[in-house]
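Now for subunit A:
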Amino acid sequence: MRMFVGSNLERRLAAGDFAVTAEVGPPRGPDPADVKKKAGILRGVADAYNVTDNQTAVVRMSSIAASKILLQEGLEPVMQIVCRDRNRIAIQSDLLGAWALGIRNVLCLSGDHQSAGAGGKLKGHPGAKNVYDIDSIQLISVVKGLRDGAVQEGGDSISPAAPFFIGAAWTPLGPPEKFRTIRLAKKINAGANFIQTQAVYDIKRFAEAVRRAEDMGLTDRAAILPGIIVPRSAGMLKYMNANVPGIEVPEEMIRRMKNAADPKIEGIEITLELIDAVKNLSGIKGVHLQAIEAEELLPDIIRSAGLLPRPRIY
Partner candidate 1 sequence: MIFAEWKPLDELIDKLKIHRKVLLVGCATCVAECAAGGEKEVETLAPLLRMALKKQDHSIEIITATLEKQCEWEFVEQLAQQVAEVDAIMSIACGIGVQALAERFDPVVVYPGVNTSALTIREEAGLWAARCAACGDCILGETFGYCPVARCAKSLLNGPCGGTRKDGKCEVNEEVDCVWNLIVERADERGRLESLSKFKKAKDWSNSSHGGPKRVIREDLRQ
Partner candidate 2 sequence: MSDGNQQPGQEPEVVLLYCQHGLCHEAKGSAWYQECAGLSIRAIMMPCSSKIEVSYILKLLESGADAVEVVACPEKSCKYLVGSLRAERRIEYVRGLLEKIGYAPERVGISRKLSQSPVQLMDLARARADAVRSFGINPMKKGE
C-alpha cells in the first residue's frame, strides 16, 4: 500500500500491527491545560487520538487547535471535521492550516445536527444556521483532491499538495442496513483510508457486517477500526441501545451489567472481551476506544488487553 503521509497511524496499519486509537474531547472552555491533562493521561497508550469537532453540536475548543496542542504534547491527532458548520471554502482553508500545523490524520463526518445540544443536557445553539454545503463523502473526496491532485474542490491548484491520511465513519448496524456496506464502499471509493465504526457491542452482527464488507473487497482497501465505548452501567447500555442510532446491545450484556457486583469492573471486563473478539475477526485492523468522561480508565484497559506498550514504529 502506498504511504500517503507517514503518520504513526498510517505506518502502524501499514506494518500490519493492531492499531489503537482513542478519543480526546476538547474542553468547553479555552484553557489548553484541559487538553494537556487528558494528553498526560493518555500519552503513549494509543497510536493516534481523535479530536472531536464540536461533538453533539456543543461549542468546544476547535478540533484544529486542540489537535495542535496534542501534537505539542507528543500525541498524534486524528482531527475530526464535520460538515455542519463550515462550507467547502472554510473547510479547505482549515485543512491547509491544519497541514501547516503538522496535522496529518483527518476523520470526515456529517456531524450531529445543531438541534442535538449534547442530547438535551446543554443548551447548545439550536437556533444556529447550519451549513451542510458538502456531505461527509464529498468531504472525503475534497481531502483526497488536496492530497492526490493538489487541487481544490473548485478546480484551482495548490502547491504543494496537502497530503492527509483520510478517515471516515461507519455505522454498520444502522438502518437501512442493506445500504450500509454500499455507503462504506462509497466512502472508500471517495478516498477513505481508515474507518472508525459506531460503537460495537453485538459482535455477532458486527462480524456479519464486516464479512459483507470483506466480500466486497473493502477490508483490503481501508483499515477498519471498530469503535468500543467502555460501558459504565446497565443504564448506559440500555440508553445507548434504545437511543443511539446504530448501537445494538445484546440483552444478555445489559443483564450481565445489571447483575454485576461492581459495574465498573464488569464494564472493563466487557471491553476487554470485545477487544479480544474484534481482534480475532478477519478484516479488522485495530480498535477505536472511548471512555466517555473517564479517559483515565483507558491506559489500564489497553494494558490488560495486551496492547501495551505500543510497539515501536519504524
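Regarding candidate selection, all candidates are chains of the complex that A comes from, given by their letters.
Here is the rule we go by: contacts are C-beta pairs under 8 Å (C-beta built on N, C-alpha and C of every residue); 3 or more make two chains touch, one makes a residue touch a chain; residues count from 1.
For clarity, every value in this text was computed on a predicted model and none was experimentally measured.
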*Touching subunit A in this complex is which of 1 or 2?*
1
*Name, in rising order, each residue of subunit A that touches candidate 1 in their complex.*
83-84, 88, 110-113, 115, 130, 132-138, 141-142, 153, 169-171, 174-176, 178-179, 182-183, 185-186, 189-190, 198, 245-246
